[in-house]
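All protein chains but one are shown at their positions in the complex.
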Amino acid sequence: MKHKIIIALLLLAAPAIAQVRKEIRFPDPPGYKVLKCDFHMHTVFSDGLVWPTVRVDEAWREGLDAIAITDHVEYRPHKEDVVGNHNRPYELAEGLARHRGILLVRGVEITRDTPPGHFNVLFTQDNQPLDIKDFYEVFERAAAQKTFIMWNHPGWQGPDRGRWGEEQTRLLEKRQLHAIEICNGEEYYGDAHRMAMERGLWLMGSSDIHEPAPTDGQKAAGHRTMTLVLAKEKSLPALREALDAGRTIVWYCDRLIGREPQLKAVFDACLRVESLHPLQAKTTYVKLTNQCDNDIELERSEPGQPRKITIPAQASVMVRLSGPDGQPADKVTYKVSNFLMGVDQPLIVEIAIPKPASQPAAAAAR
Amino acid sequence: MKHKIIIALLLLAAPAIAQVRKEIRFPDPPGYKVLKCDFHMHTVFSDGLVWPTVRVDEAWREGLDAIAITDHVEYRPHKEDVVGNHNRPYELAEGLARHRGILLVRGVEITRDTPPGHFNVLFTQDNQPLDIKDFYEVFERAAAQKTFIMWNHPGWQGPDRGRWGEEQTRLLEKRQLHAIEICNGEEYYGDAHRMAMERGLWLMGSSDIHEPAPTDGQKAAGHRTMTLVLAKEKSLPALREALDAGRTIVWYCDRLIGREPQLKAVFDACLRVESLHPLQAKTTYVKLTNQCDNDIELERSEPGQPRKITIPAQASVMVRLSGPDGQPADKVTYKVSNFLMGVDQPLIVEIAIPKPASQPAAAAAR
Amino acid sequence: MKHKIIIALLLLAAPAIAQVRKEIRFPDPPGYKVLKCDFHMHTVFSDGLVWPTVRVDEAWREGLDAIAITDHVEYRPHKEDVVGNHNRPYELAEGLARHRGILLVRGVEITRDTPPGHFNVLFTQDNQPLDIKDFYEVFERAAAQKTFIMWNHPGWQGPDRGRWGEEQTRLLEKRQLHAIEICNGEEYYGDAHRMAMERGLWLMGSSDIHEPAPTDGQKAAGHRTMTLVLAKEKSLPALREALDAGRTIVWYCDRLIGREPQLKAVFDACLRVESLHPLQAKTTYVKLTNQCDNDIELERSEPGQPRKITIPAQASVMVRLSGPDGQPADKVTYKVSNFLMGVDQPLIVEIAIPKPASQPAAAAAR
Partner (left out) sequence: MKHKIIIALLLLAAPAIAQVRKEIRFPDPPGYKVLKCDFHMHTVFSDGLVWPTVRVDEAWREGLDAIAITDHVEYRPHKEDVVGNHNRPYELAEGLARHRGILLVRGVEITRDTPPGHFNVLFTQDNQPLDIKDFYEVFERAAAQKTFIMWNHPGWQGPDRGRWGEEQTRLLEKRQLHAIEICNGEEYYGDAHRMAMERGLWLMGSSDIHEPAPTDGQKAAGHRTMTLVLAKEKSLPALREALDAGRTIVWYCDRLIGREPQLKAVFDACLRVESLHPLQAKTTYVKLTNQCDNDIELERSEPGQPRKITIPAQASVMVRLSGPDGQPADKVTYKVSNFLMGVDQPLIVEIAIPKPASQPAAAAAR
């Protein structure tokens, strides 16, 4: 009898399988695929509020390509009711992830007092050996598993507690620290961003989601905080290669934060420029089209007009451009206010203006 | 050290407390409050995918007033990892529910092969005694706790398995069956609706939600399937009194399904009629305003124009009305196509047309 | 044959008549109706781009109660193609407005160089006599028609050109100036606001719309800039009485700008406060519900928590309140940051905390 019940209940759950994936569109720069990744999230196995498979379902629906479930080793408030070891979240989610084509990275969150703070260990082989008290020994064991290690949310308890400490120095020396989470959910840590740039650590952003993924109406920005990884293909080894090489861009509150080469590559893939027929002589009008799902905000970095341009996601705007001398220009230089190479340091781009087509658009065809 | 971590993590979770509740607006008919209720949902303690407190959070956000968490007694696919008895979901959610002002009804789902099927037992004192094998003994024990018992989703495995059986007859004779869930998630069971009307059982609708509450983009209708209960006030005793008296309306896929007195009371509270200045002599124009969050669909049940009128939620439409003889009318009769008193039996309403105000609206004021 | 064509085309246009009106919800304070008004808009008869009836259609759809079409007397760039005198826009729109129950105020925009600027003359009997060159004579003639006169968009060409001049002084002395448009479309003029408060002129806001009403995606704010008028009923004489008495609130970019009595009356009608069961002893939790279509932004004006509260439109939030001493409070004082009594001068409100209901919400009912 029980057997029949189980089958029936599985059937009832079937509609969930048909759920829709909303694709996130960032055109791929030459040679790379833009993987949408979130490597920090929780389930009922630590202080999260959902079952591990829910994280895969959410990733599918929201257009993510790769995730890691990173439950706390040391903090499990539901442990009276939820038992099972530190590998269980991965084991429970693995089949669904493979099936959906979501890359699932095994990981865990090392949760110590702040400072030194919390650390995500990604690409583990086995999470159980990391459940020990000694701080440095955990990282030795993690390193032995050839993992990728990120310092989580420095500054979430205030800037004082997010300072670079001797622990960080020692981990870095031993190459047991590779990245810093400069954006976590709705928070951005400028100090952490600065540290990452100064010390050559890679930039990461994640949701650190505990509850079910917020519905559209609840989100601060229109998207989840995540890491865009420029990988050579969509596979776990290619993802790992890209992380080791630091080809990451943090997507946070409609901003892209990364290093110049990656930001430039994505910007070039997103923007299309066409000349428009001028209303008067000696004016330059262009149609700027944004082919990605994030607005592009431009601010003039030299004399000339206009001072600011916003190109909404998947839309075009028409702009009258003038050179620094007020004359028509064949190229103009702008800051991309929401593509950041460093703290308060926007990407700078030179936009070439193509010649307008000679065919007058509104002339009658014969 | 652990203690500090716990405090810190609680602080991190704080923003969740500020979450917004979107109110569902059905104007209260005289003497009643329209309570928005969902008495069928699951958590990780049976085959659901969220922690019990999530159900309270969702209820708050979606504007619900009362819920019951009704995990299966007999079907617990996560039991290898999730331990704890049948009262745990209630115990874990109780404090948050009280705090949020959500009425939390203790309950459980008795899950037998179909037929006879699944039954929700609501207003239990203790769920543990219901974990026994004998079918009728469960209901005896439930009745001893003065509970309210609903037959769940008859027909979800096909009409054949949802037929009224001897078990139902016997339970009804012993007054151990009070209601039928005629709508469950995206499904409506016409046969069950007919049975409920014929045998005097109350009408219920619920989400039977297992996953996190769907985001806006995922919903079949614009709202959760639920039961609107016309209670004398918002309290557990008043809710129970209203359920015992059968003052329920099922809200399902933009339709209201109930008994005539309740449907009529809600309809009258929602619709406002104003006369408009006619464009020509001998015409009757009215402005119809819908003050609730569900569209109102009218269909003429006698000769005359118009044949159909849709008044969207929280909006008005202008309509030219004519009587059965094509002349202006002082009252007209319509079917409310999406307010159902029985299977394919819409509510019938008579709409009185007020006299237009004598003041011509566009005359200059002096 | 032509006659048949005309009838056929009228039938084709019929669906437009069924268009939906989205109601704007501001609960009425005792004794008043909140009329949603826009007294500044243009058509093809001056430099607008739509036919006069379009303004009535838009008003219906957007939930407005009263409008004035105020084409420029002196600026008619389409006059080569569009002929007809200054009363034509009113005459063409009047029938439709009366029919839809939209109060249509006859008016016109006097368009002089800046300074002194542009002025809307509202409640005219005949616009033709105002088409003369002498500046003061226009106002004499306007006054003879017992009109209501508003100084339009001071500051739209920069603060310098929006200064109070001798013309304004003279008009005010002769009681030929009654109001100032402090908000026009997406612009707010702080200087004009200050002038209005100092000199006892009424506050007005309008769209000054030239193009078709923007679609939702194009709007800066979620609503049209308009004037909320607290009138004793919805009629032209009552509207005029309310304007003469200055019972206006400007609704601009999700802010309400007015005088204290009107702001207070609307605020009290919008906010509902309920006590919630506390999570711990000595804490005060309340549910704050916003019953209007504009967010309410609160900022603490005395010691105590929380410092800021946002209650979204038609939604509720849960808040833990503490008195100035950190103890539970039975009343708290807040500034309403987006209800402005003067430039940078928010309305101040005292919110009384009701006693919580004694019935514990989550207890089982027997």
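Just so it is clear, A, B and C label the chains in written order, and each chain counts residues from 1 on its own.
The definition used in the following text is that a contact is a pair of C-beta atoms (placed from the backbone, for glycine too) under 8 Å apart; a residue touches a chain by one contact, two chains touch by 3 or more.
Not measured: the values here are computed from a predicted model.
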{"item": "Contact list for the unshown chain, restricted to visible chains", "value": "A, C"}
{"item": "Residue in contact with the excluded chain [from C:Gly84, C:Pro159, C:Gly222 or C:Pro354]", "value": "C:Gly84"}
{"item": "Residues from subunit C at the interface with the omitted partner, ascending", "value": "1-2, 4-6, 8-9, 11-13, 15-16, 19-20, 22, 44-45, 47-51, 53-54, 57, 61, 74-75, 77-78, 80-84, 88, 92, 111-114, 156-157, 186, 210-213, 215-218"}
{"item": "Contact footprint on subunit A, counting only the chain that is left out", "value": "17-23, 25, 60, 94-95, 97-106, 123-125, 146, 235-237, 239-240, 274, 276-279, 285, 287, 289, 312, 314-320, 357, 359-366"}
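As a working rule, only the chains that are shown with their structure count from here on.
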{"item": "Rounded Å distance, subunit B centre to subunit C centre (Cα mean)", "value": "37"}
{"item": "Inter-centroid spacing, subunit B versus subunit A (mean Cα positions, whole Å)", "value": "40"}
{"item": "Gap in Å, rounded to a whole number, between the CA centres of subunit C and subunit A", "value": "42"}
{"item": "Overlap residues in subunit A, where contacts from two or more other chains coincide", "value": "none"}
